[in-house]
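Following this message is one structure expressed as structure tokens.
Rest of the complex left out; these chains stay put.
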Amino acid sequence: MSDWGKPSLNETIARLGRRLRLGVIGGGPGSFVGPVHRIAARIDDNYELVASVLSSDPERARANGRALGIAADRAYGSAEAMFAGESQRPDGMEVVAIMTPNDSHHALAVAALEHGLDVICDKPLTTNMGDALDLVTRVHDTGLVFCTTFNYSGFPLVRQARAMIRDGDLGEIRMVHVQYIQGYNYVLSGDEERGNADNWRLRPERVGPSTVLGDIGSHAWHLASFVTGMQFDRLMADVTAVVPGRKSDDYAGILFRLENGAAGNMWITQAGAGAVHGLCFRVFGTKGGLEWFEEEPNRLTQQRPGQPALLFERGGPGLKPEAERAQRTYMGHPEGFHEAFAVLYADVAKAVVARRLKQPLSTADRDFPTVEDGARAVRFMEASLESSRTKSWVDCRLKM
Amino acid sequence: MSDWGKPSLNETIARLGRRLRLGVIGGGPGSFVGPVHRIAARIDDNYELVASVLSSDPERARANGRALGIAADRAYGSAEAMFAGESQRPDGMEVVAIMTPNDSHHALAVAALEHGLDVICDKPLTTNMGDALDLVTRVHDTGLVFCTTFNYSGFPLVRQARAMIRDGDLGEIRMVHVQYIQGYNYVLSGDEERGNADNWRLRPERVGPSTVLGDIGSHAWHLASFVTGMQFDRLMADVTAVVPGRKSDDYAGILFRLENGAAGNMWITQAGAGAVHGLCFRVFGTKGGLEWFEEEPNRLTQQRPGQPALLFERGGPGLKPEAERAQRTYMGHPEGFHEAFAVLYADVAKAVVARRLKQPLSTADRDFPTVEDGARAVRFMEASLESSRTKSWVDCRLKM
């Protein structure tokens, strides 16, 4: 990711002669994820932010863009204006990052692909399966780079876990557990009414059929799948609102089986009153287990029958190349959420540069979450809701 | 429990003029739980161990009893001999502790009750529902004290959690999660064959219909129920053997609802390769959450929306009387598994002394796991197996 100990000080400049030109849609004042995207894009210095649409209100969008230092003529009032304007410029944007409410992802991503742009798109990819499969087809047909921001896969020790399991260090996988325990939406009731004015995340028409699965369940699903290197086969879910009177959901308990039959279990909620964040996973195979906790992301524990457990440290000894390429600084200096998000941006930069230069991309460099992952997450969410409704196990495989 | 800061140095002696006379069935050489029971009985000095049956082989049983310091004529060769012999003596045993394989609990407990003995019996109470209900009736009819050793309820901070929830410190309970992740039975396969000779825990005819639920799932169930102060209403379970070729099970994922509708989730396994022990719970109510982990049992975390989390320490400030009565020494000096087990022994001693002296027993002193808890655990196990077989939600309430 970084230039530390690397042959070049800036890999994108070394290969392309300049930074990639980035545009953003969404993430204006008050947004949580807007600053995260922009910090992530800046951290490794592979991008220059050249264009923006920073509000659904054209006037505010233009003012926000200028306030961010975007040139006045590229601080656009709408996505349409941005796609049109940038496509006319010889120095037009090349990559677009979409961080708008869920129900707008599909249309914006379609427009971006039609304009030949590589895309970084927030999850959940879409609010329905048809739209998701449509995007898969379009990405496949255009050959453009598409990253769905399952950003927890950017943590170096999550990549270490994936590499260890892929290399057989845990043997055959038998069990996996993921928790994602947020407290943001713990309030007593009636929050939808209060929230209607300002929180699209509690409005089903914007967020899609499930708030809790779209917001965080999809992350948990991706983590389980990414780390084990396996798809989900079937699941049994209990999805509900534990906060009375709420229209959107805030809890999901999910039993599942992976494609090899391994048994899984998830506990997902946004209604954990007082919870910090609580994203963690634990995996067991025939030869041992792995445990990781996002609140202490620089450490990974490997439990081993017959031997003391091992503690892996980010930056420390024993890491796989996949983990090492995702870190920037010395052992003991904690990296966190922004850096993990930045790993996706750096991965995309590599992929885009390779595409533009028609150079091959190594497997390791291709290991960021794709449009297919986004589509599978939509299938996971649909299957979970169906299972909860029918009170039965549901096949959640996605044929693409 | 202890005499620290208490008016009397030994409460049983203070009230009864002597220690209670205890007999044990099971727990001979090689047993894990035998020494645990005996240490637990000694820690608070309320019992004198006077009689024993320490093997199913009469000869070895008698030798083992003598090796433990039991008088030769009370180191019995069989439970029948013990019940008969002790009932003839003016100084005969008053309390019996049963720590034999699961399938023998019912008959031994019945005999003990028939001989007027108070009983401490290992879980699972029985291997079927009928036997369990039979014991409930007999205990009710005799008025004798009966404790099922759901020993994790003896940890002071588990009692703190129960008391906090009962007092409304967490508001209305909305979610509960319990994990119990053992690694003892992680081995690859064919262990039943190897194990047949020496491990009754892997033999269904001895252990009952489910190894994993009987051994540890019942503990997890009790912890969830004890801490929340609520019964389970219904559940959806996936119970299986993740170790191929195994006859007994080793994994259970369980979604459940408590009687108030709160949503629950359990992950239970004995096949976590390299796992240490991993018993923990996390509960959320409308006003906050609690988290406890048996491997660090002297600490309880209370998460609170809008305020920093609180860390409760055993022996430290802020504890409820229920927690304080279950501890023995200063803050920072860790107490552990043996002491928690000893809390049940101390509770039983208080109850037995009160029964014998026909004195009332305070609610706090009556808060140990009973025969009813044992029966409900059997219902929980039966319902879990039925749910896993039928792939549907099952009502798991027990009408007694």
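By written order: A and B. Residues from 1 in each chain.
Quick note on the criterion: contacts are C-beta pairs under 8 Å (C-beta built on N, C-alpha and C of every residue); 3 or more make two chains touch, one makes a residue touch a chain.
Not measured: the values here are computed from a predicted model.
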Since all chains are copies of one sequence and 2 are in place, the complete assembly in this file amounts to a copy number of 4
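Here, only the chains that are shown with their structure count from here on.
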For the C-alpha superposition of chain A onto chain B, the rotation angle in degrees, rounded to the nearest 5, equals 180
Chain-centre distance (mean CA atoms) for chain A and chain B, in whole Å, is 44
Listed in rising order, chain A residues that touch chain B in their complex are 170-171, 174-175, 177, 179, 181, 183, 186, 188, 236, 238, 240, 242-243, 251, 253, 255, 257, 262-265, 267, 269, 271-276, 282, 284-289, 302-307, 309, 391-393
